[in-house]
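As you look at this complex, bear in mind that one protein chain is not there, while each of the others sits in place.
The block that comes next holds subunit A.
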């Protein structure tokens, strides 16, 4: 049984399943995106939803709730100026301003601990409104 250390400030642990799903996205490219949720009762971060490799960015945006916070990993494919196909992994901290303050606090304090579990993230984005999750924002960060 793995010893679960609790998080420094908010006491959330990270489920093993999260790390495994992330590695699947990174190494085997099975998923396009993974959405994580904090389960308050079990006091840990769990995987809420994964999207298959064929799904698009719009599908990903539609899976994010409008008034609750989430963490997400998205695998972004694009073509650079020199015509190379590249793929970068984005960590998205989705914290809409219309969500409950308690939710925002929880997700904000647990974010660091959670992110440290996931090695190999290229870019991090914090989004508080739907316009901040435009595909243009990702494209600009990646180039």
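Please note the rule applied: a contact is a pair of C-beta atoms (placed from the backbone, for glycine too) under 8 Å apart; a residue touches a chain by one contact, two chains touch by 3 or more; residues count from 1.
Heads up, the rule we're going with is that contacts and distances are computed from a predicted model.
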Absent chain [UniProt protein name; select from "PLP-dependent transferase", "Regulator of G protein signaling 9 binding protein", "Actin-interacting protein 1-2" or "Skp1 domain-containing protein"]: "Actin-interacting protein 1-2"
Residue of A:39, A:77 or A:129 touching the missing chain in the full complex: A:129
Positions on subunit A contacted by the hidden chain, ascending: 97, 129-132, 134
